[in-house]
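Every protein chain of the complex appears in place save one, which is left out.
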Amino acid sequence: MAFLEVEQLGMRYGASRVLRNVSFSVEEGELIAILGPSGCGKTTLLNAVSGIAYPSEGKITLSGRDITFLPPEKRRFGVVFQGYALFPNLTVKKNVAYGLGSWDARKRADRVREMLELVGLADVCYRYPSQLSVGQQQRVALARALAPEPHILLLDEPFSALDASIRQQLAEELRRLQHQIGITTIMVTHDQQEAMSMADRIVIMKDGRIAQTGTPLEIYEAPADRFVASFIGRMNFLSFSFMEGREYGIRGEDIVVAEATELMLSQPHTWTAQITDLCYMGAFVRMELLLQDYSTRLWAEMSASAAAKFKKGGIVAVHLPQDKWRSWNGD
Amino acid sequence: MGRPSPRGVLVQLLLLFLLFPALIYPLYMLLVRSVSDDEGNFVGAANFLEYLHSPGLSSSFVHSLTISITVTALVVPAAFLLAYGLTHTRFSGRRICSLLVLLPLFVPSLLPAIGFVYLFGSQGIARFLLGGQELYGPLGIVLGNAVFTLPHATLLLLTSLRSVDSRLYMAAACLGAGPWRKFTSVTLPNARYGIINASFVVFTLSITDFGVPKVLGGDYSVLSTEIFSQVIGQQNLTMGALISLVLMAPTVLTLTLDTWARRAHARLSVQNARPVSNMEQKSSPLFGFVCWGILLLPMSSIAVVVIASFTAFWPYDMTPVLDNYFFEEAGYSLSSLGTSAAMALCAAVFGTAFLYTGAYLVERAQIPAPLKRLYRLLLLLPLSLPGLVLGLAYIFAFNSGPFSFLYDSFAILVINTIVHFSTVAHLTFVSALAKVDDNYEKAGRSMGVPAWKTALRVVVQQCRLPLADVFFYLFINAMTTVSSMAFLCGGRHTVAAISIVNMYDSGYLGSAAAMSTLVLAVTFGAGLLHVLFKKIVSAESFE
Partner (left out) sequence: MKLCVFGAMLLSLFLHVDTASAKTEILVYTAVEPNYLNLYKKGFESAYPDISISWVRDSTGVITARLLAEKDAPKADAVFGLAACSLLLLQKEGMLLPYKPEGYDKLSPRMRDNSEEPVWVAMNAWTSGMAINKPEMKKLGLPHPKSWADLADPRYKGLIAMPDPASSGTGYMNLAAWMQVMGEEKGWDYADALMANVKMLSHSGSKPGTMAAQGEIAIGIGSPAFMKPLLKRHAPIEIVFMEDGLGWEAEATAIIKTTDKADAARKLMDWTCSEAVGKIAADFSGLAGRPEFTTSEAKKAEELMIDNDLQWVAENRERLLKEWRNRYAR
């Protein structure tokens, strides 16, 4: 039995159904990312899990106990909200201590110190939230959520307010922390790179439904449908007349681009193409290719050194190795 | 800041120039009169000493303070309960309740006071509720002031409570906080400034009001009736001037304290706070009972006046008649209503234009900082100026001297009203303009369009809602103000509010009730127009 089980969850808001038939499970100690574009229902799902909203259908169980309609005060889940919701009138120290009201005073002080040291903010404990940077606020929110020893940690878009440079650093820190403490974590995000880099497993959502659940590798290698394929990484969609019922695509890094020699072009699934655009992306080069049918466009990715010999406008051979084709059922 | 724009500086100087006769000069004359004797010779503090030594005069100060503090202590908690009920809970009739809260804003302060006479006077139908206490005197003034200050306090607290981010409640819940803990650790601390601000506003409104003590004060003298009696009853304008200054002491003090508190609060304010949504509010019949209960008093006091306006002679002859609506016998006519409406319209139009321009120049135009600071400072003054004092200052300023052509004119009523209500209007515009993207003018200039054109074509459009808000604020307040008109009317022009006071005094109670009802009808109509306008504007934009 999994630690947290979400079964057939449905949520209605007025006449529209925001969540339908959502089911997944979370093992103890896992970090699950709920990933999806805006409006897919991921925050609503988080609200249902945290107890802030009650679902219209379905069940949520924690270690076998049904907690679907348990109020948030009793659930003991730590939540970090979008915008952090730090109490503006309380110091950092008091914010972190907020959930420890029933604790013995000495233990409370110890725990607060422990948490602040964990997130590296022990020296600002007497400041107010408005006096902290965004990154610091996020850490305080984390410390506060973790202080009461919750069963599960829930994070709602924890990095959306941060600059790109801090984001990566904090993401790594969070991952390290989560491993260190071993707390089961559910993280909601719209950023697939974040999800891929941090999560043990990913739940991808679209329009209130789960599109696919799996490890980052599984999702990347074997996307379940067109949406997942395009949402995770970049996918070139292939449409050839001899394929029916199933859709095919190939990742940019799997495309082989070579000199247009006779030998190359005699290989199966190889065509000539013109390089219509070349973008130097730092670590790699992205190339836009127009196939000989003058309609199919592909994006290929390769290392800078491999791309060195090609120029924009040049004619090349493009080989799509069949074993690298990904496929899924068409709509 | 770039080069100062000559057009902008010119307009700003013009505005400041207009403020001189409208505000600075009258205040100066008031000050001069308070330290002179009747012949105009400078006597320093002699008048003030005389004030301190006459027991009757100085007791009015204590009375005013007592009443205003009592009113504040009663109204702010009641307003808080109302505001909390309306923002954090659901109960039946909540939307109507939130509209009815505003009703006393649409009538002169003495309308509910007259209603109290009908309800709690010697012949009052609810007299028993007072338990033998005398209505005329401190009790009556407290009740009357409570009714007309309640909506102001409630509106302020509504805004304050709405600005509490609902995510704070969610965070508190997830950390195990129960309802009481949520209230003390989230609601109250974030509403602190709102409570302070509401207290100061209620205090100031209560201490400066003239209409209520005039009707219900009986023998209990307060500063505002004292000023009136000095100037009118004893023709002692000098003492009137002095007491005006005494009245300004608490109002200036509360304004200063409030400004200080607002700055301290800025530290706490959260951007983009999400107010508590419908789904999150708990259904609470208890709050419904409390809120409707609180509203019972103001509603009944207004309703009884409307009903009484249609009776022949309350309480001895209750046959329904329309006679009270023919004012000739009371010595007035519908023309005072017309004067009110015309004045209110002019005040609304010119006031909105003037104050918007001023706020725009101060917030967004390229003008030297000292000019801006001066304008801001000047516009803060009227908030601490009681209407009665402003009216008296105008008498001093415009009776003789360079501006005497304004004396007893229609213009002076309009100008006085605009000045009296200018601070709130100005602050409304300032906060509205701050929300408008400040790159519009720059974008225009880069396309060759001068800043002032962009200001008119684009920025004004963005401010349609606040412009309408201020327009109707000025209109409705102009229709209902009593204090500022008390000294300026009785000349060639009388406004409806003053005719109500006079008719009541002369015994034409029914006529007073009738005119009050007509004023209510006009302001109510204006309120409907306002709501309509807001609906149209919101439908057009995508906000």
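By letter and in written order, the chains are A and B; residue numbering begins at 1 in each of them.
Keep in mind that, in the parts below, contacts are C-beta pairs under 8 Å (C-beta built on N, C-alpha and C of every residue); 3 or more make two chains touch, one makes a residue touch a chain.
Predicted model, so just to flag it, every value in this text is computed and none were measured.
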Which shown chains does the chain we cannot see touch? B
With respect to the chain omitted from the figure, which of B:D37, B:D438 or B:D505 is a touching residue? B:D505
Option touching the unshown chain, where B:Y332, B:Y375, B:F421 or B:F471 are the choices: B:Y332
Of the candidates B:V142, B:C346 or B:V519, the residue in contact with the absent chain is B:C346
Option touching the unshown chain, where B:Y25, B:F106 or B:Y136 are the choices: B:Y136
Logged for subunit B, residues touching the omitted partner chain are 54-57, 59, 117, 121-123, 134, 136, 214, 218-221, 225, 228-229, 231-235, 237, 312-317, 328-332, 339, 342, 345-346, 349-350, 353, 395, 399-400, 404, 407-411, 414, 490-493, 502-503, 505-509
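Going forward, only the chains that are shown with their structure count from here on.
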For subunit A and subunit B, let me know how many angstrom lie between their CA-based centres, rounded off. 54
Touching residues on subunit A, where the partner in the complex is subunit B: 50-53, 71-79, 81-83, 85-90, 98-99, 101-102, 128, 130, 144-145, 148
Residue set of subunit B touching subunit A in the complex reads 165, 167-168, 170-178, 181, 185-186, 189-190, 192, 267-270, 272, 279
